[in-house]
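For reference, the structure discussed in these notes is given below.
Here the complex is missing one protein chain, while the rest keep their positions.
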Amino acid sequence: MKRNVLIIGGGPAGMEAARRIRDYGHTPILIEKESRLGGHLAKWHKLFPEGESTEELLTSLTADMEGINYFTDTNIVSINKLKNLYVAIFSNGISVQADAILFATGFSMFPAEKKEEYGYGIYNHVITNADLEHFFNTGKDPRIKEPKVIGFVHCVGSRDEKAGNRQCSKVCCATALKQACEMKELYPDATIYCFYMDLRMFGRKYEDLYLNAQRKYGILFVRGRVSEVSEDIDGRLVVKAEDTLVGKPIRITMDLLVLMAGMSPCVENPKIASMTGVHIGEDGFFMPRDLLYRSVESHSKGIFFAGAATGPKTIPETLNEARAAAMAIDHYFKQKA
Amino acid sequence: MIDFGYSLTPSSTIEIDDADMSLFDELCAVEPDAIKCMSCGSCAASCTAGVFTDLNLRKVLLGLQRGCEEDVLPQLKSCMLCGKCHIVCPRGINTRHLILSICKIYNI
Amino acid sequence: MMRERFISGYDHFVLPFMVGMIFVLLWCIIGVIKIMVQLERKDRIKVYKSLVNPVIMGKNVRDWFGDCLFHVKLWRRNKVLGYMHSSIAFGWFMLIVIGHIETFLYIPERGGLFYYPIFFRYFMAVESTTLKGSLLFFLMDFFLLVVLSGIILAIIKRFRSKLMGMRRTTKLTLLDRVGLYSLWAIFPLRLIAEGFTAGVGGGSFLTVPVNWLFASILSKPENFTIAWWAYSIALGTFMIVLPYTRYMHIPAEFFLIPLKNAGIKVRRPRKGYALAELYSCPSCGVCLDACPMSVDKAGLKNTTVYYIRQVKRRNQPRALAIADKCLMCGKCSVLCPINISAIDLRLALRKQQPYNIEHDFSYLDKIPNEALTSAISVGGEKVLYYSGCMSSLTPMVSQSVQKVLTTAGIDFTLMDEQGTICCGRPLLLSGRTEEAKALIEKNEQIIKESGAPILLVSCAICYRIFKEDYDLNGVQVMHYTEYFEQLAAEGVIKLRKQEKLKYVYHDPCELGRGCGIYEAPRKALARVANLVPAAKERKESICCGGSLGSLTLTHEERGRITENSIRNLTANSPDRIVTACPLCMKTFSRQSEIKVVDFAQVIAENLVEKEKEE
Partner (left out) sequence: MIFQGKQKIWSDYQKEIPDDHWFYVRSCIRQGFFPGSEVAFLDICRNKLGKDFFETEHHTTCGGIAYHAEALPQETMMTIIARQFALMGEHGYKNYVCSCITSFGLYTEVLEDWRTFPDLEDKIREHLWKSCRRELTKPEYLAHASDIIYKFRNEIAAKAKHRLVNKFTGEPLRVVEHIGCHYSKMFPSKGVGGAEYPYVLAGMIDSWGGEVIDYPERRHCCGFGFRQYLVKANRGYSMSNTHKKFESMEPYKPDMIITNCPGCPYFMDRWQYVIAEQTGKTYGENGYGIPVFTYEEVAGLVLGYDPWDLGLQMHQVAVEPLLDKMGVKYNKKDKYKGSGGKILKIPEFPMNIKCC
């Protein structure tokens, strides 16, 4: 018999899982709070490691949506458990009975303005990685004016307990290098610095990206966290950091500073968790049954996870988890029957 | 001038804005690998002369990148050009010629 | 009998030849004087002395014939190539010699004229035939045929060099082409000219039929002066361009041989002996195939022949770039038909490089010897073992050496147990001769202070400098391949042979071509396994690509050289590659699919322990 699966979140994880669940012969119901499917991915221009087009990936993800019920601009109002069923009420008034729920709630961008010392929202030429992708997409950002010196600050809100995020956001190192190279292509005369704590170029081709950034694009790397940013009398940014490898403080005046805002747990996690009783880790991400073997299953029966809901992940990892979650849900139904 | 028994201490901050990078650019034109270094420290760890002196190629390269050549260039004088750093460099940087080119361009 | 056809003994057509001849003679004389002046005083005296030394003179004569005329080395390399070169050189030489003999026999009074023996046939008319005359005619035609056969081969080689065992030939300059075509033209034109005159001036089996042929085809065979003009112009052109072409090697080599035999070495990049070498390069292109860098097409331009060309053109930046690129493996020199000292030429240029580094090794003086070594006044029969700076990256080598020594019951001390300073060879190879002295002196001091009679070295690079540039007061320097073979031959160590295993031995450049050690490691290895040959080995062994000689080769370029070297070594599918240099081992290990081991490791693994034996 056909079973309903409620998928919360229409990013890459939710979209991929929805199709797979449909292919298993179940009925996916996908809800997305934004007006467009795609999540954060939809706001991005190109992807690391090799500058793959986001548009293409989104097209592949949305190519075959037949048989998938999805609602955009829709939030969860409540979820209640009835025996083996979950009854969910949406903000658009619709209520559904779901045999299983998949949390593909993803992450929230770390609000860069929380790192006050970097002056996001205060200085004229401080932007975030998301702003830069928007600029790549639209070609417009009043804060970017023929920059001669550009800085990329890694780990903004990542690996920062005081900012409430102890975890590494995993994707920012590669994103920063990708964006730095793109900026160098746009502004070949610009000098570009990356301020990093560790360069975590863990994936396939990532190291090539790093090497390219050095050799081909001449990106300069400073191992040290930016400590503070000020504006000088001309409105340029005075950036201070320690070059920990030289062992001395450095000061550079820049025309643009890009903050690599990290991945925070989705802000709605606590609300959703309280409706369903799933566990949330001390880092704020959903806690799967275990981190190795049952990474897509929750502690509550019939509730599953995919993607960045359980911690920072890259796109391929997210998509694989979505497939794994679809399989786990199908398996769960078979066991029940 | 009054002697107060103390005076302004020079700043240890590296002012990148004031650094003249023209020589470094010249170096990179001849030795594109100069910016390929990822500061792993293999060169310094295996250095024959580094056992006896403060020679540290990683620091030299960084120093040049930050425009503080005066601080680091004298180190190179003790280099024996033995090439062990070349053998151990994971990035395959031709360290020996890099050293010679640095000396040539920075005229130490 | 013969008589002169012209009272004057002169015709205008000789002018082109004479102009060329006088030009080239003057050029050579000035060149010789220039070289002699540029030589250092002590070198010059050496040369003069050698000219009165019968042994050296004998050697000179042998080399003149062997190298300049018969091209013995080329014969050894490839028969066709050897024949091609010697047929032209020797044939031409004989034509000149016999031409002179004829002149002196028949008209001795014309002997002083340059052109007479060359255009003998034109100026003479045969009156009657004698046996002697026919023989000379025969010989002249014979050698002309020899030369012509060589020329035909040369033309074939231009288009199909592989037939003569050369994969690549040099790119010719414009003047080289002019020289080449005029050279090709000289002898056919001579045949035609002599053919035209054969009816009057006489001829033999070659020229007489040509004469008949012309007589039957051409209406006015009397107009043969045109042919002689053409012949003279070809000769004149060849000689005028000679100093600016590779054919300059013909006269230059003649002069180089006595200098070389006198023991003169390159001191400056383009003066003195170097100048003689530069002009002696025949641009034959043997070094193209020899050079390990020619695995890359782009690497070809860095071979010795092009280096010499750039130096001759005074293209300093290019010459410097080539000099810095070279691996200094020495293979081109060994294969070079005239053994041009390619390494020395480049080193001389490197020495002049304005690197602006003021090396400061004063810190070495401050290091007490005790801090570097425990081998102080160990004396006696001890062996002092120097493992070299590289050994910390290849610890297996020094461990194996020590194991062999211990098993052999040899009393030894490790000289650089507490760290080492460099042997100085890398500095030397970078052209920093003076700076290297500081390191050499420090090491010399330590070695001498040890009092040990034997210095055992496991690094081929160190070995070479210890042998060549160290003054060790009679301390015997031995490479571990020599020493272990000696121990095995004397029965001090017993080795077991692994019959099933096939090993290939790589000759490290510094050890083989550098120090001439080819056999000791092979003999020792043959005791432990079956040795299969590499495609090219001994003095033709291909550098591993890791050489410290090169200053500018990139990581990727080196990688391709290594790959080629490994391909060469594995031609007979060995189970292991054995090398006797830590740098080769390190370099090969990075890329080789089959296991690369050090010589010492192989020996150590196959030691038969004495107790077990008992």
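Which chain is which? They are A, B and C, in the order written, and residues in each are numbered from 1.
Simple rule for what comes next: a contact is a pair of C-beta atoms (placed from the backbone, for glycine too) under 8 Å apart; a residue touches a chain by one contact, two chains touch by 3 or more.
This is a predicted model, so every value here is computed, not measured.
Peer 1: Report, in label order, the displayed chains that the undisplayed chain touches.
Peer 2: Its contacts among the visible chains are A, B.
Peer 1: So which of A:86, A:123 or A:221 would be touching the chain we can't see?
Peer 2: Answer from the full complex: A:123 touches the omitted chain.
Peer 1: By the contact definition given up top, give the residues of chain A that touch the hidden chain.
Peer 2: On the side of chain A, residues 113, 116-117, 119-124, 228, 230-233, 235, 238 touch the unshown chain.
Peer 1: Can you list, in ascending order, the chain B residues touching the missing chain?
Peer 2: Touching the missing chain: residues 1-2, 4-11.
Here is the rule we go by: only the chains that are shown with their structure count from here on.
Peer 1: Starting from the mean Cα coordinates of chain B and chain C, work out the distance between those two points in Å.
Peer 2: A distance of 40 Å separates the two centres.
Peer 1: Roughly how many whole angstrom separate the Cα centroids of chain A and chain C?
Peer 2: Each chain's C-alpha centroid was found; their separation is 65 Å.
Peer 1: Going by the contact rule already set, what residues in chain B reach two or more other chains?
Peer 2: Expected reply: 33, 91.
Peer 1: For chain B, which residues are in contact with chain C within the complex?
Peer 2: Residues of chain B touching chain C: 33, 46, 48-49, 51-53, 76-84, 86-88, 91-94, 96-97, 99-100, 103-104, 106-108.
Peer 1: For a test of understanding, state which residues of chain B touch chain A in their complex under the given definition.
Peer 2: The touching residues are 12-17, 28, 32-33, 35-36, 38-39, 58-59, 62-63, 65-66, 68, 91.
Peer 1: In the complex of these two chains, what residues of chain C are touching chain B?
Peer 2: For this pair, the touching residues of chain C are 324, 353-361, 363-364, 367, 389-390, 392-393, 419-422, 424, 426-427, 430, 432, 439, 546, 548, 551-556, 583, 586.
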